[in-house]
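Rest of the complex left out; these chains stay put.
Chain naming follows the written order as A, B and C, and within any one chain the residues start at number 1.
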Amino acid sequence: MTDITRADGRTPDQLRPVTIERGWSKQAEGSALVSFGNTRVLCTASFTNGVPRWMAGKGKGWVTAEYAMLPRSTNDRMDRESVKGKIGGRTHEISRLIGRSLRAVVDMKALGENTLVLDCDVLQADGGTRTAAITGAYVALADALEWGREHRFIGQRATPLIDSVSAVSVGIIDGTPMLDLAYVEDVRAETDMNVVVTGRGLFVEVQGTAEGAPFDRRELDSLLDLALGGAETLAGIQTSVLAEGC
Amino acid sequence: MTDITRADGRTPDQLRPVTIERGWSKQAEGSALVSFGNTRVLCTASFTNGVPRWMAGKGKGWVTAEYAMLPRSTNDRMDRESVKGKIGGRTHEISRLIGRSLRAVVDMKALGENTLVLDCDVLQADGGTRTAAITGAYVALADALEWGREHRFIGQRATPLIDSVSAVSVGIIDGTPMLDLAYVEDVRAETDMNVVVTGRGLFVEVQGTAEGAPFDRRELDSLLDLALGGAETLAGIQTSVLAEGC
Amino acid sequence: MTDITRADGRTPDQLRPVTIERGWSKQAEGSALVSFGNTRVLCTASFTNGVPRWMAGKGKGWVTAEYAMLPRSTNDRMDRESVKGKIGGRTHEISRLIGRSLRAVVDMKALGENTLVLDCDVLQADGGTRTAAITGAYVALADALEWGREHRFIGQRATPLIDSVSAVSVGIIDGTPMLDLAYVEDVRAETDMNVVVTGRGLFVEVQGTAEGAPFDRRELDSLLDLALGGAETLAGIQTSVLAEGC
């Protein structure tokens, strides 16, 4: 890594301060208020016994997610999607990404006929809202699964969680690959990539987009290196948060 | 008042613990995270120079509000209104109530051609979300108006805020009038009333509904007494929160 | 009361001419075309044996209401809500108010598993459409319940109607409290209140709003006095209309 310093003083391969307030909500079976710097996302996991009708009778569970931003989570107020009467493409895209990411670490057979809905609501946005959401949702999910076990909806010997999962953004700015972009960096990035990685270091999603100029194989490789490093740190934070009593 | 004790140990004329975290959001011109017991509402005030086209050229400003609940703010998860593609009657009703309540204490001429949007998002619900929203939104509004003055969108001698405003619920449970109902009380109330009161003790809104049996004039009077008392306490809290440096 | 005379020659405590044309519709189980002066609302009551699925098996009935305005019921044509693809907040609010008002005088156990839908369509609007709607809907409801009894969907000894209900608006104009505001009065009112009262003189709803300046306790009291007087007259009209053969 070079000795470039970023606007907030970080080195290119450094995450922003990450905190996960586990059990923030008194209502949900699992919850976490996650912060990646000034980005703050409230993640709740709702556990329901049973599955949607079209899935019933197969002995398998279901995990899904919904993402949304509060209207004034951003610098300029956005109109509410409920007021507009439809959900935008970006919201759909991120909701689907979060759902796939969490399903990748759940054994649906072991979950049994139970449903988990992860709600990720961005209270404050400063870049990386989808990666913070995935990282926090995993903690909420873990607690909701534990709740399900305690309430005997999940078998005592079943292990529905087969790995942990976190996500981080990487991008190339002025030719330098950087980890965990804040909003001011995100808008300047030539290439922007979101990478979802399991605790064991395997890829769940790799989504790279050339915002400015197309990128070559070497640049792609260096971004993937950075992302794997960041994901390892995030997995460590998740582990220690879940190790504490809630 | 009788010596009846409530589920959470309060006397009939006692508010739940009320806190107002001023300036919670880094993005909005004014903001407050308000709690009435376990009810928590994030209120942001967005200040925009200019007014909607149909109001332009009259030298007057505009104040409006939008209320919403996070899907898992409640004990059972609710579907998102953005997903359903339409806003329910209750949401509309409360958004309109909050907007009217705040407009009652703003001098639109003194505000000048500026727009304020109050967003009140319920993060956790335990009864009284609309009254907490109004009470918190006033604090966010006051700070956003100050921001407008500092940025010279509002004249230095103008005093757009002509009074403070707060709101509280009252209800009759087993024949006893009670202040600031928590959710378990709300569902049992025979009569439920939301009262919006200015800092000077004048009524802005009185909305009483017989949920169980119709109520008589005497009961109505005792509810109004309780509400005026609660509103006085809330006005005091607002004043001291706004007296601190933000 | 003072000797103030209103635009249409009424005294402050006088209702407009009120007529209720019972059985206006040949299709509905109960119906009434109600007029409060130039305000004309067609109220129909649709009786269905059975209840929505989520209520079935509890031995209880359901009463609900929908309110709407014809596009040219007003002085300026309004766009249809069906064309806009969504129902506005005001429409939702009034539909809910009508529903609650009528449910307050129905014993759901005595109704049994039957559903009543009250449709209140404003043919011509001149202030007080929601209060006329409630007053007319009660008559339609009474006839539909009678229809249900004749067709043996309601037990012969059951008395689902436990009281009558009507509604009236009151407001303060130039400092004078006035009863049953016409449109030109409504837009000038400093305070506007809709009061729903049973035949026995008990309150079902009290909805007061400071349109101009907040109001004090004494003003509130005088408005409530006026409303109770108006409601008594309306109850008398309902009684005599229902006493005639249909």
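What we mean here is this: contacts are C-beta pairs under 8 Å (C-beta built on N, C-alpha and C of every residue); 3 or more make two chains touch, one makes a residue touch a chain.
These figures come from a predicted structure and were not determined experimentally.
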### Query
Whole complex: how many copies, 3 being shown?
6
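Operating definition for what follows: only the chains that are shown with their structure count from here on.
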### Summary
Maximum distance between Cα centroids and chain C occurs for chain A
#### Entry: For chain B paired with chain C, centre-to-centre distance based on mean C-alpha positions, whole Å
28
## Note on the structure
Here the gap between chain A and chain B, centre to centre from mean Cα coordinates and rounded to Å, is 33
### Task
State, to the nearest whole Å, the distance from the C-alpha centre of chain A to the C-alpha centre of chain C.
51
## Note on the structure
chain A residues touching 2+ other chains are 85
### Query
Within the complex, which stretch of chain C touches chain B?
86-90, 92-93, 95-96, 100, 104, 163, 193, 198, 200-210, 213-217, 220, 224, 228
### Query
Across the complex, what residues on chain A touch chain B?
25-28, 31, 38, 42, 44, 46, 48, 66, 68, 70-75, 77, 80-87, 91, 117, 119, 121, 123-125
